[in-house]
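Other chains dropped; remaining ones untouched in position.
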Amino acid sequence: MKARIHIYLKPGVLDPQGHAVASSLNHLGFEEVSAARQGKLIELDLNTADPGEAQTRVKAMCDKLLANPVIENYDIELSA
Amino acid sequence: MKTAVIVFPGSNCDRDAAVAIERVTGAAPAMVWHEETSLPDGLDFIMLPGGFSYGDYLRCGAIAARSPVLPDVIRAAEAGVPVLGVCNGFQVLIETGLLPGALMRNAGLRFVCEKAPLTIETANTRFTRAYGDTSAITIPVAHHDGNYFADDETLNALEAEGRIAFRYAANPNGSARDIAGITNAGGNVLGMMPHPERAVDALHGGTDGLAVFESVLGGAQ
Amino acid sequence: MTEITPRYAEGIDEQVALEHVTADEYETILTVLGRAPNIVELGIFSVMWSEHCSYKSSRVHLAKFPTTGPRVVYGPGENAGVVDIGDGQVCIFKMESHNHPSFIEPYQGAATGVGGILRDVFTMGARPVALMNALRFGAPDHPKTRQLVAGVVAGIGGYGNCVGVPTVGGETNFDAGYNNNILVNAMAVGLAERDKVFTAAAKESGYPVLYVGAKTGRDGIHGATMASAEFGEGAEEKRPTVQVGDPFTEKKLIEACLELMSEDAISAIQDMGAAGLTSSSVEMASSGGKGIELDLDHVPQREEAMSAYEMMLSESQERMLVIVKPGREDVAERIFKKWDLDVAVIGKTTETGRLVLKHKGATVCDLPLDPIGDKAPKYERPYFPAEARASIDPASLKTPAHLGETLLTLMRSPDMASKAWIFSQYDRHVMADTVASSEDPSDAAIVRVHGANKALAITADVTPRYCTADPYEGGKQAIAEAWRNLTATGAEPMAVTDCLNFGNPERPEIMGQFVGCVEGMAEACRALDFPVVSGNVSLYNETDGQAIPPTPAVGAVGLIEDASVRAGFGCMSEGDVLLLIGETRGELGASLYLRFIENSEDGAPPHVDLGVERRNGDFVRAQIRSGLARTSHDLSDGGLACAVAEMALASNCGAKLAYEDGAPLHAWLFGEDQARYLIAADAETADAIRKAAQEAGVPASVIGLAGGEAITVNGAHALDLLTLRQAHERWLPDLMGEDMQAAAE
């Protein structure tokens, strides 16, 4: 199955990229953008059948490597 | 003096680090490949060099911090062996948790290479004592992700405990409180974004970085 | 027309054929083969007979360059030029263009350009020690320019910084002539042991052929051919993709190759450039007079179901082809596995003189190699020279009221303004041997030979304004300025690499520019004993019939025997005498002054007297090497006044210029007469140098004194350094702003 992981910065952590994205968009005339945050999108192909197992394993991957707990949160979407 | 430089795939200041160390100790350091699972015995100093370990992919230093040799480096650090992480090496130390905070993309988003004026915040660390009462030096920086971040509590603690070794005189990357280099609570681990190994030679970048090595390696032999 | 039936192999029709080669070329193929080529063979011909690989329009003229000299070990023909720097060491260097890819995808285009030129250098056994880049962008206010600048610079930095080779210098121009065709030329310089230089020629048959590096994907397969029979129904994942570089893999590839080179295992080695597998295998075999047989099933592949055609035309990056000595495969395997790189034996060299390809058990290609080279098209394209322009009489232009203002205008102009915004994104110090780079007041970058006390001086120069006005004089001037920039540091100029960027050679006026520039360069190289050892040609840089200005970029390398004995232009101090070496007639044709003050591109460019150039340069170098002259600067864009301004900014010291007579004041200040240098020294030293000049018959005149916080002319026209510095340093950052960066990567 596949896992799609969203990794974004915790509230309060400064986000230079997001900030630059917002101001560039404003600069280009997209004034409706009041804020932007930039994060990571990671897609994994897994040789795992059982969703429950996949969930725990992918969570472990995030905690061990994919996300930095000091500054990042994440969420996991599984799909067949 | 037994010294070692850890070499990751993508390290590119490993040779510079070795040259700087040898200049002070007169002996070449052991170059330890990331896949080694144990360090040479009886090391007096370990350096994590600059570069782009594992391509800086995912997060700078993240993959290197989980490479086979690191557990032994962490053990040595916890046992009090002096460990210096420069640039990418600093990022690795942060990812291992040996040093607090995080190093984010530069505020200007651009890679910054310049000769950075620094202030020496304290001369009583194992890495700065040879500076004596020198308070201002210039050392080259070259990085894309050197924007130091930590919560106020951590920053206050670093300040209170005298663990901020260097600050930028002209902040090039947006680092909190102009932080350029910090030590761990034990004082035996220093992480810094500027490259002291690029300032140990009058023909190249001056000699303002030499004292970092002299401090920790016990001065010119 | 050759009587061969069928004229087209299965799945190919006239249209497909013409998407690969011209009608004449197709006829030649039929005669050579005595049969119709299949799609794989057609693809191979299209690559080998492309302008890029065959130099079909330029070959006859490139032969005019002098390519030999006492220091030359290998000239053009190898992956890069090789010159002897003594002590058993050689310097290996080359310059290459990545213009079109950089316009399509600035970041990846520029990045892969750097990767490609690095491979040309380390494939010969050199550790790369320096990178340079010569960039030409459109008008600053053109809607595309800022994004292209941001992307190209980020790409060059992103790749060079990661591989850990310092980017030490370059040049940047802005000109509307490049609005739709920017130029991205990258140069790499490396060092090797003289007896450890590797070449591409397959010398033995029966030797194993190894593929090493990254896997092969569908990167950059030529667009036109993709629409062809074979991929008509091309699904999304079958479409060609832009080459994406991976500097991390390149860094590992450098270390792995150098490690393998230190073992006695390699017979021949070649990087995979454009259409990697095709050009590398064909060139290795034919240059050695051998044949080669590959089994494509063994090629490491990144994607499903790749066809033989795709594998042979793929431009995936970070790949090399290595012919190893029999029985040494394991050594290569061990090393490349250690570096986590792909390594596979994909074939062997043969005696047949043929290129044979197997795929899924079938023979998909069987071509005789000689004809691919011998029968390669070679055009004597018609050309007519640009008609000569009248020179500008400086007296016909009125002297501006406030020359300090004039100087300010030039120093903040796109060509003269500080490029710090660019080079501060390049790691210039990694490897810890950079003695002088972009930020330092030196006419050439200086990189110490690791572990030694000598250094290389490196520069990149060309003045497209001059080449437009007079290709021949412009060609001479490009070589002369490079030679002068090296000389001004005290270096002995050794050799030249080039990147000849022009428009469509099928247009006689463009071909005229090309021939003029080449012949001018060739004459200058001969006169200055400055051989061309490598280079690259980039044609068809034009859009809707609008060609770029002729831009024969020159890269050059010099040698400084003692790195501590050299000159820069940053140590002018209060009271120094300013000594001008060379003559000033006040040439304003095609000058920056004319462009930015008179809004004219008119006039003949400054004449280059190569005899005088050499005499004056040899004199200045001698003064530097004797230790007398420590502060010297070459005069180029913007003439005397701009050179003084650059020295003043770098030294943080003003200058009082004293004009007596000769050319009209504005021409004296801004004329771009060639073969000139400015030396600053204390009165006594300056006097000694002047006497030496007299004896050598070299014109030398005192034109002012250093001092104060402003630049003045006869006590008037004051321009204070603060204002000057602000204007000079702010222009590019202000142009780029902060809003572009989000899109740069």
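Note that the chains take the letters A, B and C in the order they are written out, and that residue 1 is the start of every chain.
Definition applied: contacts are C-beta pairs under 8 Å (C-beta built on N, C-alpha and C of every residue); 3 or more make two chains touch, one makes a residue touch a chain.
Not measured: the values here are computed from a predicted model.
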Whole assembly, copy number of each distinct chain: A x2, B x1, C x1
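Keep this in mind: only the chains that are shown with their structure count from here on.
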Centre-of-Cα separation between chain B and chain A, whole angstrom: 29
Chain centre separation (chain B, chain C; CA means) in Å: 36
Separation of chain A from chain C, taking each centre as the mean of its C-alpha atoms, in whole Å: 41
Chain C: positions in contact with at least two other chains: 738, 741-742
Residues of chain A touching at least two other chains: 17, 20
Parts of chain C lying in touch with chain B, wherever the complex brings them together: 154, 157-158, 161-164, 246-249, 251-252, 339-340, 423-435, 439, 448, 563-564, 738, 741-742, 744
Chain B residues within the chain C interface of the complex: 9-10, 12-13, 15-16, 19-20, 50-52, 54-57, 108-115, 140, 142, 144, 195, 197-198, 200-201, 203-205
Residues on chain B engaged by chain A in the complex (per definition of touch): 58-59, 62-63, 66, 95, 100-102, 104-109, 147, 149, 151, 174
